[in-house]
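Complex shown without one protein chain; remaining protein chains in place.
For clarity, chains are labelled A and B in written order, and residue numbers in each chain start from 1.
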Amino acid sequence: MTSSTALRAILVGVLSAHAVIACAQERSLPLPGLRSGITFAGADVRAMQSDDVSNPGFLWVEGGEKRWNTAAGATGKSCASCHGDGRSSMRGVATRYPRYDHAVKGVEDLDARINRCRTDKQGAQPWARESEELLSISAYVSYQSRGLPLAVSIDGPAREAFERGRVFYHARHGQMNLSCSQCHDQNWGKRLLVENLSQGHGNAFPAYRLEWQSLGSLQRRIRACLFGIRAEMPAPGAPELTDIELYLAWRAQGLSIEAPGVRR
Amino acid sequence: MPDARITVPAPVPRGKPFEVRIIVRHPMETGYRTDESGKSIPRNVIRSLTCRYNGEVVFSARLSSGIAANPYLRFFVTAKESGPLAFEWVDDAGVRGSDSAAVTVA
Partner (left out) sequence: MTKPASGVCSYTLKPRRRWLQSGAALALLPWLPAHAAAEELPQIPAMTAFLAGRKPVAARVRLTLPQLADNGQTVPMKVTVDGPFTPATRVTAVNLFSEANPVPEMAQFEFPAYVERVEVESRVRLAASQKIVAVATLADGALLASAAEVIVTIAGCMDGT
């Protein structure tokens, strides 16, 4: 072998090894060390989330249940017309979102999937992001997976969106030039003013955020974080947000869904 | 969206106080917030809420912007006869709401 061929072989070997390591999905937060945001929350928030009577999120869950059974759109079908009793048919569904669907050749979060059902199956207008209608069905469906572990797939066609989400998470953004990782991978548990930095998981969403005085989606929470570091916020429903949601769900694999959660 | 969620124990022992809990869907808009264009969002809070048990007013509340959105109230009522526990409320815009629950006295 000539020296240049040897050199090329070494180079290929090094690059392949690097590619293998990069594809091994090393976790910036190891699975055994995952902690839900509720473990960083104050006593008031914990008390509110643990009581289904006073947890304001259940106003949306109850609204969602009514809406689930209400006819909509040109077809006059309700969600129940196809899916029956949501309490059984929707069990486990939220643990798999965001997910890739061949029908749209892309990754959808739960809210996008709900809206696709409305347009394609009910002949109805899609609901606006953060609208009461969309949040109520999202809350109702997510609640059916409460207590179940997040288990999204990043295989095959979902991989691209996952990688985009991961790159975003580890890149610096905004005037403050911070990455999500710097706060939520490297400095969780430390103080930001008087608050405890959480690990930044989305397992409790949609959640009633005291700051919002309303239930809101994970996308809204991500946008709020970006605002906090003085970065541009993607518009609600933007594909970048779904990429991040997918990365977050993978990162939180095994954490139980807490929807409807309560957060400050 | 439901207007409210009411929770009472069932059944309740006669003559004893029983716990009533209600959470009402309402933004309790303070009047100090502005929207995206900078326009002030007018104040709109539930200003009065009344609870009638078998027609008799057993609890009422005058509220203000100092009460959080989606107001939650927990209080006690003496159990007499089985019957409805009926809530009514009105906000600054004059919009009325109501909801009720059945009380079963053992």
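Keep this in mind: a residue touches a chain if its C-beta (ideal position, glycine included) is under 8 Å from a C-beta of that chain, and two chains touch if they have at least 3 such contacts.
Keep in mind that what you see is a predicted model, and the values were worked out from it rather than measured.
Trainee: Among A:Arg146, A:His201 or A:Arg220, which one is in touch with the chain left out?
Mentor: A:Arg220
Trainee: Given the contact definition stated above, which residue among A:Val152, A:Leu178, A:Ala207 or A:Leu246 touches the chain not shown here?
Mentor: Residue touching the chain left out of view: A:Leu178.
Trainee: Given the full complex, what residues of chain A touch the hidden partner chain?
Mentor: 41-45, 47-48, 175-178, 187, 190-197, 209-213, 216, 220, 223-225, 227-230, 233, 264
Trainee: Tell me, which residues in chain B touch the chain that this view leaves out?
Mentor: The missing chain touches chain B at positions 17, 28, 30, 32, 53, 56-69, 71-78.
Rule of thumb we're sticking to: only the chains that are shown with their structure count from here on.
Trainee: With centres defined as the mean C-alpha position, give me the chain A-chain B separation in Å.
Mentor: 34
Trainee: Within their complex, state which residues of chain B touch chain A.
Mentor: Chain B residues touching chain A: 1-2, 5, 7, 21, 23, 25, 27-28, 68-70, 72, 74.
Trainee: Which part of chain A faces chain B closely enough to touch in the complex?
Mentor: Chain A residues touching chain B: 53-54, 56, 58-60, 62-63, 66, 132, 136, 213-214.
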